[in-house]
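Here it is: the structure, laid out below.
Omission of a single protein chain aside, the complex is shown with its protein chains in their original locations.
Order of writing sets the labels: A and B. Residues in every chain begin at 1.
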Amino acid sequence: MPERIDFWGIPHPWGPILVYALLGLATLILVVRFYQRARVWWQTGLPEKRWDHLPTRLGRLVKYAILQVRVLGQRYPGIMHAALAWSFFVLFLGTAFATINGHFITFLQGSSYLVYKLTLDVFSVVFLVGAGMAAYRRFVLRPARLTLQGKFTWSLVFLVFIVLNGLLIESLRLAIEKPAWALWSPAGWAIAQLWIASGASQGALYNWHLGVYTLHFVTVSAFFVTLPTGTLVHLLTAPLNVFFSKIDRPAGRLAALPETKEGEPIYADRLAHLSWKQILDSEACTECGRCQEVCPAYASNKQLSPKQLVVDIREKLHEEWATAKSKPTEPAPLVNGQIREADVWSCTTCGACDQECPVLVEHVDTLVDLRRSLVIEGRMDARLQDALAGLSRYGNSFGQSERNRAKWSQALPTKIKDARKEPVEYLWFVGDYASYNPAITEITRQAAQVFQSAGLDFGILYEAERNAGNDARRAGEEGLFEYLVEKNSAALAKCDFQAIFTTDPHTFNTLKNEYPGDVLAGRPVLHYTEVLERLIARGQLRFERALDAVVTYHDPCYLGRYNGVYAAPRRVLAALGCRLVEMPRHGAHAFCCGAGGGRIWMEEGEMQERPSENRIREAAALGSVSTLVVACPKDVAMFRDALKTTSLEGRLVVKDLVELVHEALEPVAVASPEGLTENGGKDG
Amino acid sequence: MKILVPIQLVPDLVEELVIAQDGKRLDLDATRWIISEFDDHAIEQAILLKEKIGGEVTVIAPDFEGTEDVLYQALAKGADQVVKLSGDFQSELNTHALARLVVHYLQTKSERPDLILTGVQANSSLDGSLGPLLAAYLDLPFVDCVAQTEIEDQKITVRKEYPGGLTADWSVALPVVLGIQAANTPPRYVPISKMRLAMKTGSIATEEVGELDLSGAVDSTRMYTPEADQRAQMIDGDVDQVAEKLVALFKELGVL
Partner (left out) sequence: MSQDIYVFIEHVCGKTLDISYMMLAQAQQLAAASGGEVVAILLGHNVAGLASDLGADTVWYVDHPELEDFIWANSLAVLEALLARQSPRLVLFGDTTIGSGLASGLSARLGLPLVGYCRQVFPNGGHFHYISQICGGKMLVEGALPDSTALIAMIPGAFRIEQGKSDEKHSATPVPLDGLDEILARNAQKYIFKGYTEPAAGDVDITREKILVSVGRGIQSEDNLSLAQDLADALEGAVSGSRPIIDQSWLPTSRLVGKSGKTVKPKVYLALGISGAPEHTEAITGADAIIAVNTDPSAPIFNLAKYGVQLDLLDLLPVLTDRVRAEK
């Protein structure tokens, strides 16, 4: 009967003893060295509670670390990595099974042994295929996002060497034993043919076997010893990072500033003012570069790379500890030390990096923390300063009087209800751009007309509305965010309404995810596209004509990626009779317009291609599409600009979804005083 | 180094200005008061000097609606002391009277400032600027329209601007009064949390003032907005139409 023989061909009793001693020692060194590396995280970083919700965390561990769903999101690197990682698991488990079989329960007998042999053999080959793909990618494809450094190549060579040695050991044993079931190890048996054909004596093959066996265990021990410092440390850090990833809040909610015991806020001006988890993030990064590939800031100016940001933090960590031995006492600044200030400001907080990261690094949170540390020092460009000053003084980034907030509504034939004075079913939170930007207010009026003609019971806050604070917060001005929340909360507290809806996805995000629970008291926060969808579904909005246009739709980051609203705008488009052609990057993978995170208020800086230009070219490349539909006032501003700067004006038009809805309604007898849009006049 | 920064509040021009019932002045209820832009630069310059060579910065302001915010903001920026001149005078205070109040305040103190920084002008002052009034009352040297200020060994070097873009550097002995046109770097942003901290931990000293001496100014009999007939002839239309009309206009004016 086929069965596993432990330490076949190894001199007893010294062989096994040496093997166990060597591996035991290597494991001990691994544990000690990894502990030495890991203790730095909590000794450097601030405490942060990430131990709760154990079942959810274990679930994530299975999903992201074992099944690796994020990694598999991309075909070539996904298959490559799965081939390597899963084979590695299987081979590791195989060794563990063998040990259990040898010393505790004997189960590798008969057919189970044959299946075991076949499995290990097949996965050895799968591993080598994965390694081949990795080598091809590293040396031939050479994608820009990868860190092409020798240390990664050496890790690959190291692993291939260990797996190849395993195969060699097996093949030599098969060549000597020639068992009847040899075909169950097809790869090993194939190599064994070489030994048999070589005509080497049994004694020689025994010696070779012993030599390769020794080499295998020495290299495996070396692998154990070097694991905590090499690039393969992600075998340990990535699962840890996944396990400790944030689950206490939605992606759209930033954490408040950490505080000292005395309640003083702590700003991330140095490494020690990041949390241990933020430091673990940097240790878990595999430098795969998927974040960089989707980053609009990287695409436009090649400055900020989310990958580099994380690597910079890691390098800073190692640098400080290398010189200090114990916890460093004189910490150098993070920004303008390792990390350039301009890079910190170029992020749009679109969240694509967070979404892409296979090991769940939380880039945006750290980036906003860095911004907070700059803002508290007053370090920012003049435009942002103006915008923030306008927000704190007048409650809007335009620096205009709050008394003019609802001026756009004066040209409407039917006055909008004042939600401060009478109860309304829906409270419309209009937002800054829709209220103040002269190029957008016509769209805002059209939206009002659409809601009025659908018989929606709604009102606005008039002068009492302030900027909701989403982008002020993401620009790093936490105090201003809190101030705006207070102002808006006080205004909302005085109103009688059943639900809120917003024009701006940014406003939508912060109201929905960040405003204190008692302000909304369970009342839903909706985006206007969701309201339109409801009105259509209930038959309150009936279109007189189908628009019959071929359009594409841009998912705003704070509507789609952050809050998962993908279907509503698409259903409205379908109801309008539009044929939707998706851009290659759509839904959760939509590419940011470049306005978010307060970027719309900042100096642009050096740009090769604006994110909005990149995006509008993507839309224009769709051929049949004539309209880029958006659902965010900032998108309207950004993309109409981009149309001009890319000279695509004749090729595409940019329209807000509500403009199309307005167009499809029975001509509304309303003047559009400024006639700023192509269709405003026609319908008026 | 003791630095005094007397500041003025002016109407916020972002708001629509409303003329009072009597037709002579601004409607105070409809006016929002903010720190005069140049006084903001004066505070900034004072803080910059303090950061460089140490010292003590005192900011003093008349008690208008909004003065407290301005003073707390000065504290948040790094001022050591802020003083509110308190009295019922918002409707009539003029620059001469304010200058006298500041002089009076200084007379009650044992120590005189080495440096008095004032904004070069305030947009609502009909009766001159605070800086030269103070210098004349206190018999101190004065340099106006200062756009750069450096300090070394009790000597201050300033860059004064002249009409026509010309500038000159002057070294002036202390004590001196400067009319600040611009600080070396634009006024810094005060994060709200710092402002709140200042409001929580800082305190505003209040100085009660007596009767105002308003002499030196001339009363107004009428206030009004510039006449409509002086207004520009507006060129209407969308961007393309306007551009076309402008090109035609350039030709007509002989520049194209």
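Keep this in mind: a residue touches a chain if its C-beta (ideal position, glycine included) is under 8 Å from a C-beta of that chain, and two chains touch if they have at least 3 such contacts.
As the structure is a computational prediction, the values presented were derived from the model and not from experiment.
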item	value
Visible contact partners (per top-of-document touch definition) of the missing chain	A, B
Of B:I34, B:A99 or B:I151, the one touching the omitted chain in the full complex	B:A99
Residues from chain A at the interface with the omitted partner, ascending	382-383, 438-439, 603-605, 641, 644-645
Missing-partner contacts on chain B, residue numbers	10-11, 13, 16-17, 19, 26, 95-96, 99, 120-121, 123-129, 131-133, 135-137, 141-145, 147, 157, 159-173, 176, 179, 181-182, 186, 215-226, 230-235, 239-240, 242-244, 246-247, 249-251, 253-256
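Here is the rule we use: only the chains that are shown with their structure count from here on.
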item	value
Centre-of-Cα separation between chain B and chain A, whole angstrom	48
Interfacial residue positions of chain A with respect to chain B in the complex	265, 375-376, 378, 380, 382, 385, 388-389, 392-394, 399-401, 403, 477-480, 482-483, 675-676
Contact footprint of chain A on chain B as seen in their complex	14-16, 34, 186, 188-196, 238
